[in-house]
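A single protein chain has been removed from this complex, and every other one stays in its place.
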């Protein structure tokens, strides 16, 4: 007989009765607040077309690199999981078979946030009350897949059911935002906005960079063979993105390196990177200069900058060649912020109109670099625990290591940063529970009064993110 | 109606009843022990002149970069806070207005040690029993400012009331220590001693370095145009500092790099740095050689060395130019100790007469480098959690990450390292509470007997610091 699936109402709360009671009271204040999701990777076409999702596997496994990387790490091939290859030479396994592999290996996820998110989805979205294992695999597959055919499980219906106040997607400057336009024109009131992610046209190491810059010129009518025209083209696209709700730009550079070159150096560097393959330091210099240019544009147009550095992308060459990007093979690297951000900060860092939200995959920078920087510069705010660290222990370390130097008010609430639409409520719920637990501990050892903690719980859940992203 | 201000007697203690009871018992043993403050930045003129402090703002906000950096990070200008500029072109805001800004932004400090220190000062030094907020701003300003006019709030009276057994200030070799001399000649029994901080004459990148070295020569009658005379001048000043109680030197280098050059290389390097601006590696080499020279002098004269590395000073160029040093814009950087300290350690590290206390702003070095080094070399001891990490969570991490490898007895008790005189009892109280809490946890899970914990609590509070600093 299978085990029941139960989401305990006190999950993730501190175990001591006094502290748990405080955490419960704080959580009660924020549990039902709307979800504000200012940074993520859901597909806007879902909300434009509002088609039903297909089946459990295509929705919950294949797009979720957290899930399939863990299976892969234990020797299960990506082919067996039906992950799409560049050349699909072999027959695809059936979604049901893939689900069966996943179910029979579900124990691998014990102790991971994926397990918590998935159980939350199973229990709250699909009303399943038995635990996932080999025996219940088919029941799960059938139940989920059947429900997905219902109207109540269409993207817009789920968006509303999830109580999402605003959801940001992320697009390239070359994207014409047709899905966002369709949403805007559809009369549906759901607020799905875009964010400006210029990596394909500002990173000389991005696949197709030169072509991308030419395409950017054609799209905007600017002369992108000169640096001035290139910057104008970027400005034009930023304005276009703002028409579809964008309040932020997002920068996924390998490092937070910034530069502040003079006009002639900038033109020369631009011509250099546009002539063809450049060495790594040149590419880094260009990306660094572009961050500074983006800060200048932010001062004009008010877009908030997000810097997401520190990932060694596509570390596994074989997997990249066969399956492409975002296959669970991006690995964090040590990341330095103090010297890297200085050129930008020395140019614009004291202007309170500028707003830069910095993230890290290198937790050592929390207490050493990021909290001291955010605790001084008016333009800097700290993004929440990110990606690998978007987990109970990761969130706890974030608060423990940043709060004493940066305070709570130099942080910006939670980002789910996910492709996994159904997991959004689960992820926000984990963040709310962990923040309430952290605050409860400060109350329990008398570092904070409970009325202050209550105010903070609401700020961390709702107010800070709204303000930081101008939403 | 304003909230009461209450310092809970169990603040910062572990929440579990058993553990809290142990912590309480341990704390009872150490709560009233005298304060030994072997490293800090209070102004000796306070104790020489014993004039009254002026007002709440000038005493508690303007000199405290922990306080005004947090306000600055949220967009409040330093001008609005009355921070003194090099050229005071604009009119200064009134102290009362500055206090009002501070009070109405006091929520920014939630969860920070500044909040805890300040509340402790308000409650215990000024007997205030309502919480600080916009409504109580004037009451606070008036109460504090009025009390500061009383005899009981003069520097010496507070020193005595705080039960300070010894307080070290920090001076440059170019300082003639007139204030210390005045204290010594005053008949007052308070023990205020100096510490020897030679950065202005050993760091080629220090403002005015060459002039400083010339001044050092004039002050000592040594020929500081030769390395030998320069070293003699330093020796002479160390002896002079010892007359005013100095038992330690202090070194605020960017890194703990040390060097061990031969005599000819040293002379050449000295001539090089004295000729004028040098590149960064040359400056680093000179500083590194000087650390080794200082260790040699310590072997002769018994001064304990303190090494305080790892701060990128004056990161914000605009703020530095307008307002100068120590304006909350010093940011920690990654700091390596193993290769950097080796030249010095290989020369003198096995001599048990030498005593070097190492600090860090890079917490990653605790378990990886510093605890293993201090757990081996007879000359090395670990300074406490420092600066940004001088906080409940920072202290907890320090003990959790150093104790198992270095033990308790290779640490040296607490340093308050502060300019904020009134906060000294608060800071020591936080350290005592956190140490008692940490020990209580070791007792509660049976890693330590309570009688051992009691002995340790006293050692960590009092005995270790007295021994380590020869006080």
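Remarks
The first chain written gets the first letter, and so on, giving A and B; residue counts start at 1 in each chain.
FYI, a residue touches a chain if its C-beta (ideal position, glycine included) is under 8 Å from a C-beta of that chain, and two chains touch if they have at least 3 such contacts.
On a predicted model such as this, the values are computed, not experimentally measured, just so you know.
Only one of B:293, B:369 or B:416 touches the absent chain when the whole complex is considered: B:369. Here one chain is not drawn; of B:58, B:97 or B:452, the residue touching it is B:452. Contact with the undisplayed chain is limited, among A:45, A:112 or A:172, to A:112. Touch with the chain that is not drawn comes from one residue among B:16, B:120, B:197 or B:389, which is B:16. The chain not shown here touches chain B at positions 16, 18-19, 336, 338-339, 342, 345-346, 349-350, 352, 364, 367-369, 371-378, 380, 400-401, 403-410, 441-442, 444-449, 451-452, 455-456. Of the residues in chain A, those that touch the hidden partner chain are 3, 8, 10-16, 69-70, 72-75, 107-113, 116, 312, 315-319, 328-334, 361-364, 388-389, 391-394.
The definition used in the following text is that only the chains that are shown with their structure count from here on.
Averaged Cα coordinates give chain A a centre that lies 40 Å from the centre of chain B.
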